[in-house]
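One chain of protein is taken out of this complex; the other chains stay put.
Coming up: chain A.
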Amino acid sequence: MTAPLHDTTADAAPTAPPETGGGRKIEGRSLKQIAWHRLKQDKVALAGGVTVLLLVLVAVFAPLIVSLLGHPPNDFHQEKLDPLTNLPQGSWGGVSGDYLFGVEPNKGRDVFSRIVYGARISLLVAFLAAVVAVVLGTLFGIMAGYFGGWVDSLISRVMDVLLSFPQLLFIISLVSVLPDDLLGLTGTGVRVAVLVLVIGFFGWPYVGRIVRGQTLSLREREYVEAARSLGGGSRYILFKELLPNLVAPILVYATLMIPTNILTEAALSFLGAGVRPPTASWGGMLRDALQTYEHDPMFMVFPGATIFITVLAFNLFGDGLRDALDPKGTR
């Protein structure tokens, strides 16, 4: 990554095309183009990317999808349950044309609708937490790497402390003591805000370390030296010279951070520290399914498989993105 990531397409305008046997033009290509070219060839990563895109669309258009294919996520349909066992009537957890993923035991809510609405919470928390982590991590990482000295020591120690903090336990206790109304938000809003802030806050040191390391190596480069000798201030060098070159690693890391955040959110909901009932969340569905998993395994399979597919898709896409953006990569 020796060249800045400026869009250099315009500068690299073709001169006289060299005569080659196949008649193919040889063009100068920007890093973006190279990366996109590589990504297109990586079918696995592309499949991951498409799945991610679909999931985002599902989350955004949840009300529409549910009104077409399901039932309101918090409506009880207890007539769909066996009165004796309280399990869904019919095989496969009550899967039918009307209830695509069956119904919940005991309550009879539509599992499909809840998974669709659960995607909103999962992706919202995961994305926003990643944004929080990236913003904080980039800011502190770049400062630590560029200024060095006591600033570096201080920020690095803070990162060490945060990395050794038992974040799951901390979040669980935090959620149980926080009031219901906070910052003008109520109910589910408070829980989502808390989840985002806390998961994001404990995630930034990971980004921070990478950014700091990259900055350390970049700040000695000639173009930075040049900018400095031309009288560029710290702010100019940080944001105009260094930051653009950090975009690639940050982007990759953010993509790989989202699945971890999804799992953290699911784990917290599973432990009862997530959003409040009746708001649907995948982790909460898994917890509910525990009561009856021996007799109604499908209720555990659907949210479990959804989490699995989502996390896998993000990871595959993130991996592909990293390979594509890495100039030392073999492909």
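As a working rule, contacts are C-beta pairs under 8 Å (C-beta built on N, C-alpha and C of every residue); 3 or more make two chains touch, one makes a residue touch a chain; residues count from 1.
Criterion: contacts and distances are computed from a predicted model.
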- prompt: Hey, which one's the missing chain according to UniProt: "Peptide ABC transporter substrate-binding protein", "Serine/threonine-protein kinase RsbW", "Sulfate adenylyltransferase subunit 2" or "Heme exporter protein C"?
  reply: "Peptide ABC transporter substrate-binding protein"
Of A:Q33, A:T51 or A:N74, the residue in touch with the unshown chain: A:N74
Message: Touch as defined at the start, partner being the missing chain; which of A:S67, A:T85, A:S173 or A:S217 qualifies?
response: A:T85
Message: Can you tell me which of A:V198, A:L268, A:M285 or A:M300 touches the chain that was removed from the display?
response: A:M300
Field: Chain not shown, touching residues in chain A
entry: 74-76, 78, 81, 83-87, 105-107, 180, 187, 206, 209-210, 213, 249, 252-253, 256-257, 259-260, 263, 272, 276-278, 291-297, 300-301, 304-305, 307-308, 311-312, 315, 318-319, 322, 326
